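Sharing a structure here in structure tokens format.
Every protein chain except one is present and positioned as in the full complex.
Moving on to chain A:
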Amino acid sequence: MDAKDILGLPKTSFSAPQEKKSRPQKDSQRKPDGISREVYALTGGFAPLMPSIDVSHLKRRSHSDKEKITWRWLPFTSSARTDNLLLYHWVRVVNGVPPTGDYSFAKYNKSVDIVKYTDEEYDKYLTDPMWTKTETDQLFDLCERFDLRFIVIADKFPSSRTVEELKDRYYTVSREILIARASSSADVAGNPLVKEPYNVAQEIERKRSLSMVLSQTKQQERKDSEVLAEAKRITETRMLEKSAEDAELHVTSPAGAENTERATIDVESVSPSSNNQLPTEPVAPPTATDGTSTPASLRMLRVYLRTNVLDQMVQAASSSAGLRTIKRVEQTLQDLGVNVKLKVPTKAVCAEHLELRKEILTLLNLQKQLQNKEAEASSLRDNSYTEIPSTPRRAHRGMDQDQSFIHDPLSFGGERVGKRDHKRKALGRFLEAPPSPPQSKRPRKFKDSDG
């Protein structure tokens, strides 16, 4: 009986989702010494969060009783200091003998090895029209004094020089001296100063871009990411188009290779039977209104699942709609009691499903339009007797369609083309609708209103 039993957890509960089957428990981990079996069982054989120490270590006295430890306030000197300042600190004294030797922290006093040049070397290698010898000397003094902290050096520097200028001068001088003193250029080729020379232009550019990025506002950032996302989308679309074209080439190729005539006949004789895909629609519209044709990218695969096709078609159909609209379409589907994930995705079911989605999109668009019009109308009513735009004309056209709708009870086959035609018209109307004024709230559901 342990904690896990009490809580009703399986023995190896933490690993349960991952470790599916038996695993050799016996040789997994041996109970380490110093931990009681019960405590070890509580951890479930897992490594403890904190390193556990052998208890025997705790019990054992590390110092023999002969050692007598005292702490004393004693003076000390440090080799890191150049003055002979005497400071005091507490020291652990064993058996009355204070520790000798250097101050233990003195070794951390690191200083940078700054190149020293002679006057002769300066005249020979280091002259620079932009720099006088005095200035260079000052720079090197400061470099030594502030351990190459160039920000501080730039601050202390008597004449006004940028950090990059100072760095450039320092590294150039160091490099030149290094090369001049080396017996052959191969000796210093591996030295970082020679291998990766300081690049002023790049440094300046780097800092400029950095400050640009850091000073960007949230808005700009968002805009940028939007643009990037859009660019990515466009690239992807182009890639798809390209792959589709490739597929086209690939598909037409075998015929061409053998004999073109025969192939053309094949195409003509086969196509009418081709599962009523395209012949029913002689002029395929550029948008994906044909619910049954398969995306070329999939057809290229030779084998795929029906659900893959559906996913692609759904995506393509909603590519023009925003994320919110897509969500609303799916919400509507649920309200209608239709599964978003199809249970029996046959060809016919997929086609119907796509049609349904398109109709819902149409409906949502219409609702939006109606609301816009209402808003428009109320504003018109407010400043009455102004000229009324072309609303009536549109409304009449709407009526024609409406009638066709009423005379067009739902059925599957047959009047496909007519319906599609109708839909295209309807979509066209949305396209020609004026850019909408700020939208008010839209009704989310409509199910309840249907008697």
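As a working rule, a residue touches a chain if its C-beta (ideal position, glycine included) is under 8 Å from a C-beta of that chain, and two chains touch if they have at least 3 such contacts; residues count from 1.
Here, contacts and distances are computed from a predicted model.
For the omitted chain of this complex, the UniProt record lists the protein as "YEATS domain-containing protein", which is one of "YEATS domain-containing protein", "Small nuclear RNA activating complex, polypeptide 1b", "NADH-ubiquinone oxidoreductase 10.5 kDa subunit" or "Tubulin epsilon and delta complex protein 1 domain-containing protein".
Screening A:Leu74, A:Val112, A:Val213 or A:Ala377 for touch with the missing chain picks out A:Ala377.
Touch with the chain omitted from the figure is made, among A:Ser78, A:Thr162, A:Thr325 or A:Gln367, by A:Gln367.
In the complete complex, the hidden chain is touched by one of A:Ala80, A:Val163, A:Ile179 or A:Ala244, namely A:Ala244. On the side of chain A, the interface with the absent chain consists of residues 11, 16-17, 19-23, 237, 240-241, 244-245, 248-258, 260, 263-264, 266-267, 269-275, 277-279, 282-288, 290, 293-299, 301-307, 309, 312, 316, 319, 332-333, 336-338, 342-349, 352-353, 355-356, 359-360, 362-363, 366-367, 369-370, 373-374, 377, 380-381, 385, 388, 391-392, 394-396, 398-399, 401-402, 405-406, 410, 412, 446-447, 450, using the contact rule stated above.
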